[in-house]
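One structure, pasted below without further comment.
Of the protein chains in this complex, one is absent; all others appear in place.
Chain naming follows the written order as A and B, and within any one chain the residues start at number 1.
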Amino acid sequence: MNLTQERSTPAPTTPANLPPGTGTAAGTPRTTAARRAGALAPRLITPVALAAVLFVFGTMSPVFLTAGNLLGVLAQLSILGLVATGLTIAVRAGGIDLSIGVALDLSALAAAALIYDGYRAWVAIVAGLLFGLLVGAINAALIFLLRIPPFLATLSVWFIGTSVQQLLTGGGAPTYLSSRPVPEGFALLGHGWFLDTIDGTILILVLVALGTGLLLSATRWGRAVTMAGEQPTAAAIGGLRVRRLGASAYILCSLVAAFAGVVLASRTTSFVPGSGQSYLMDAIGAVFIGATLSKFGRATVPGTLVGVLLFALLSNGMNLIGLSFFWQGLGRGVVLLAILVLGVLLTRRAGSPSALNALFRRPPPRTQSPKTSQPVAPTTEGSR
Amino acid sequence: MTSVSEPVLLCLSGIAKSFGSARALDDVDLTVRRGEVLGLVGENGAGKSTLIKILTGLYTADGGTIELDGGAVQINRPADAQSLGIHVIHQERHLAGRLTVAENLYLGHLPRTGWLDRGGLERRAAEDIKRCTGQSLDAGLLTDELTVAQQQLIQITRAVLAEPRVLILDEPTAPLASGEVEQLFGTLRRLRGQGVGIIYVSHYLQELQDITDRITVLRNGRNAGDIHLGAGGTLQDVVELMVGRTVTEFDHARTPRTPITAEPALEIEALAVPGALEGLDLQIRPGEVVAITGLVGSGVDVVADAITGIIRASGSVRVNGHAVRDSAGFVAAGGAYVPSNRRRDGLLIRHTVAENLTAASLRKISRFGGFLSKARERALSGRLIDRLDVRPADGDAVGGSLSGGNQQKVVLGKWLATEASVFILDQPTSGVDVGSRAQIYAHLNGLVDDGAAVLVVTVDLEELVGIADRILVLHRGRVVADLSGHGVTTDRVLTIASGAESVKEPA
Partner (left out) sequence: MSTTATPTAPVAVPRNATRKSVLAWAGYAAVVLVLGFFAVASPHFATPGNIGAVLTQATVFAVAGIGLSTVIATGGDDVLTGGIDLSVGAVCGLAGTIAAVATTAGLPAGTAILVSLAAAAAIGVTNGAAVVLGLRPLLATLATMGIATSLELVISGNIKTALDGELFRWLREGSIAGLPAAVLVLVAIGALAWWALGRTPFGINSYAVGNNATAAAVAGLNPNRYRFGSYVISSVLGGAAGILLASRLSAAVPGIGAQVLLDIILVAYMSAVFSRRLVVNVPGTVVAAVFVAGLSNGLTLLGVTSQWTGAAKGALILLVLAVVALRGRNAR
């Protein structure tokens, strides 16, 4: 016999647990097949969108589907791919990193400046990565020590980082390496060719993505980070050091972005201040589009790469049919919005409290029940 | 006290409600007369909350009729209930913390004057609160700044201002001190005098005796009977109806256990959570099961989180001799925690069964210094799935898709994988079907026989009495009784927990 009420469960199990006006689809019995189809539908949006892009531009432009063009597209997407891969880590850890552009820029700046001053390639690369480490460590400290929400913490770092760049470059003057002898090792990063056919940066992206993907999906760390990101309290109860895991994810995210910066510096043989932040919006879009591919609405490296590919093909196709650069943001924005809205609608239609729901929809509001003990932020340190 | 001659105000008859295949209410009747305070009691799952939700329009009944003042009414939405004059004071305080008392009080009914006179509004609010509850409250304070009892004044005033015909109170006194309870009762008596019908849900039986005229008892979704306290009925009768049979002595099927060693595996000293728990001392030896119970607000809902380091608490906890500072330390020292909120804190709902089972022992399924081995994961989780009889016996099934009982087996299985020796289980069988329940108990018994120390925090009295070697009863944050689990009856525990009897000396 029970004496007291059970603690409230976050996942609404009955329609009445939802606040009025939330709209419920639960309660209708369905066949497993229908449910399976319903659960699958949101995951098909992105593949369908990709196919539509390929089809539409393929019919509109004879060049679009040629091997040369598609390889060109791949070569174009490598920097965005690297940035988005880094961001995937932060999103998987349950957060977001708006400062990836800062990590990218500062690292590119360091690498370019050191090459300009005649240092060796590895010095420049290591220095670039160290800047990434620094940015990541600052993010981690703000988020997990000062408990500032990730969005605002990384936004501040974006502010400060932009300013630091300006200070370091004397007000935003670009650094050009064209007049300098660039060490071959460094040039190879951005200008290498693999088997004389594939752009070296694609190979770099593939390697980094493979490494990150394996790290997230096949290692103990990746599993733990995923758990801590999705259900921090449950992860803490399971004995994981949730804050430490989160911090490491932010640091790694910045490191990958910093590596993208080094590659960018090598590819453009220059450093132009503020170039990193332009990747941010597309990277966020790619990560969340990619998450629609996952059964659990989880940010994954393969999914992110599909998102990046979608954006790259979209830009390329629009270029080929002569649509000006001005329209491209519109195209990307509309596609992003359409995919996400469709995702929400299809998930709602399916009526399952699936993970996609959790990704897209606001979590149910926390009630102010003093009886509901809410172990919110899971932590691993501190004293009793 | 009202007489039976008062006209019937609210009459529910034949109410039925099912959720899927589960029958929550079956042919339930309930009547409230004008100016009557009706007590409504029953175990959790007896159907009280469902019945209240039907009355307030959050659920729609599958069958049965609701009559108000002799006329049949339909209640399909919360707005319907409100327009009929049926108001509820929820157990959860639905208040916006950063709004002032006055703003919360009139939320949804703020005067549309074009210019809100805050001062005037606050004065009016203070007057309304004074008039409705007899207490003074600065209506300009933020709701966050109030005590829970003060927050409840807002709710009561809100309900009274709506001039209800029927007022429902769901466990209203749990957070209140005794003086505050008296003031609440004063308000209720005044309303009763005005002819309002009041339905009062509480587990504090002693209070029911003070305020109610009649008590309707639900059991397993059906009427178990009505007790007229004024007409010879006693609290003992209520307890018997709730428990479902005339309780004499609980029959222990098993022999009392003896601890394996004298060295305690779990030592808790002066564990306290501000405002919830005041100094818990406890030692559990290997091979021993200790249970903690109590009512809402007694601290029973935070004690497990406090011990395992999930919420902040003062005091000291030692597991197998190691001081525990946080949840990771608790696990590392050999602790295992099965939390009460299974879907939020226990199970990883978006991970597979195999991933859940190995979540606390990732090292065991790793190789090459950090890579997960699918083969080892499958082997370890497969063994556990067999051992625990998880259904479906599929390591790739998604955690959130399992039934409650199987989810709980998986959560428990996670700790079998770590070979933990100190188990803390918070409401381990709530929402768990009978079959899985028996299996979970069997596993617990097996663990204890193998030398585990187990602490069960539970509000399920059958479970408590059936499983524990020792029972601690919490009342308003303090341990009020320390009973030997053998020879204790459910009604005695209920009597102590509900404050109907105070135990001075720990047994």
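By definition in this document, contacts are C-beta pairs under 8 Å (C-beta built on N, C-alpha and C of every residue); 3 or more make two chains touch, one makes a residue touch a chain.
Computed from a predicted model, the values in this text were never measured in an experiment.
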item	value
Candidate in contact with the missing chain, chosen from B:Asp26, B:Asp128, B:Asp213 or B:Asp305	B:Asp305
Contacting the left-out chain in the complete assembly, out of B:Ser18, B:Thr31, B:Gln82 or B:Gln183	B:Gln82
Contact partner of the left-out chain, one of A:Leu54, A:Ile160 or A:Leu203	A:Ile160
Option touching the unshown chain, where A:Gly261, A:Gly285 or A:Gly303 are the choices	A:Gly285
Hidden partner chain, residues of chain B it touches	78-79, 82, 90, 94-99, 103-104, 107-112, 114-116, 118, 141-142, 144-149, 151, 174-175, 177, 273-276, 297, 302, 305, 309-313, 326
Chain A residues that touch the omitted chain in the full complex	19-21, 95-96, 142, 146-153, 155-164, 166-167, 171-172, 281, 284-285, 288, 324-334, 336-337, 340-341, 344-345, 348, 360-363, 365-379, 382-384
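Basically, only the chains that are shown with their structure count from here on.
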item	value
Interchain centroid distance [CA atoms averaged], chain A/chain B, Å	41
Residues on chain A engaged by chain B in the complex (per definition of touch)	1-11, 14, 16, 20, 29, 218-221, 223-224, 226-227, 230-231, 233-241, 296-298, 353, 355, 358, 367-373, 375, 378-384
Chain A-facing residues of chain B, complex	19-20, 43-45, 49, 53, 58-59, 77-78, 91-97, 148, 151, 171, 174-175, 203, 242-243, 276, 293-297, 300-302, 305, 308-317, 325-328, 330-332, 337, 339-351, 355, 359-360, 362-363, 366, 370-372, 398, 400, 414, 418, 427, 430-431, 459-462, 490, 494, 497-498
